[in-house]
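Dropping a structure here in structure tokens format, bear with me for questions.
Note that one protein chain of the assembly has been removed; the remaining protein chains are unaltered in position.
Let's look at chain A:
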């Protein structure tokens, strides 16, 4: 275990986790809105936002799957030291972290059970950028319509059709975070 793994956690966990959760709560409640979080400095390729979300939501009872280049020793060490979450395959993950192409195919992740739809996985997607442009979002939490730069359209449409089953997504870029719960309807649209 290197020194990198020991640093980069919350300095004041209760307060920082509370603020980060409120940002995530607003993001999930209002799909398409972009919020800023801070506190974690995780090893690359994790973003500040992805690390902060993991510190806020994951723990020893919430298995995490690392996809693609997120599955590297520094990230494994960092999660083991700060979060203590079991690192598992896609099938058993409550949270998964990775770039969009590394998370595919989405069928590997658990979409919840018909009688317990809350048991679905949450995917934390590492993005280069997040803007309010591109896909058109409607549904609960959105007054009229919102726009968000999603990595693709069809996968999210297929996901929404399964409602009340389905995966929930948290997008992170730098210290910015946005969310797309399974309840949101996604339409493809040219960037504005």
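The definition used in the following text is that a residue touches a chain if its C-beta (ideal position, glycine included) is under 8 Å from a C-beta of that chain, and two chains touch if they have at least 3 such contacts; residues count from 1.
Throughout what follows, contacts and distances are computed from a predicted model.
**Student:** Refer to UniProt and select, among "3-isopropylmalate dehydratase small subunit", "3-oxoacyl-[acyl-carrier-protein] synthase-1", "Glutamyl-tRNA(Gln) amidotransferase subunit A" or "Alpha-D-ribose 1-methylphosphonate 5-phosphate C-P lyase", the name of the complex member that is left out.
**Tutor:** The UniProt record for the chain left out of view names it "Alpha-D-ribose 1-methylphosphonate 5-phosphate C-P lyase".
**Student:** Give the residue, chosen from A:5, A:67, A:142 or A:155, that touches the chain omitted from the document.
**Tutor:** A:142
**Student:** Extract the touching residues of chain A with respect to the undisplayed chain.
**Tutor:** Interface residues of chain A facing the absent chain: 13-15, 17-19, 21-22, 24-26, 28-30, 56-62, 94, 114-118, 120, 122, 139-143, 163-164, 166, 168, 181-183.
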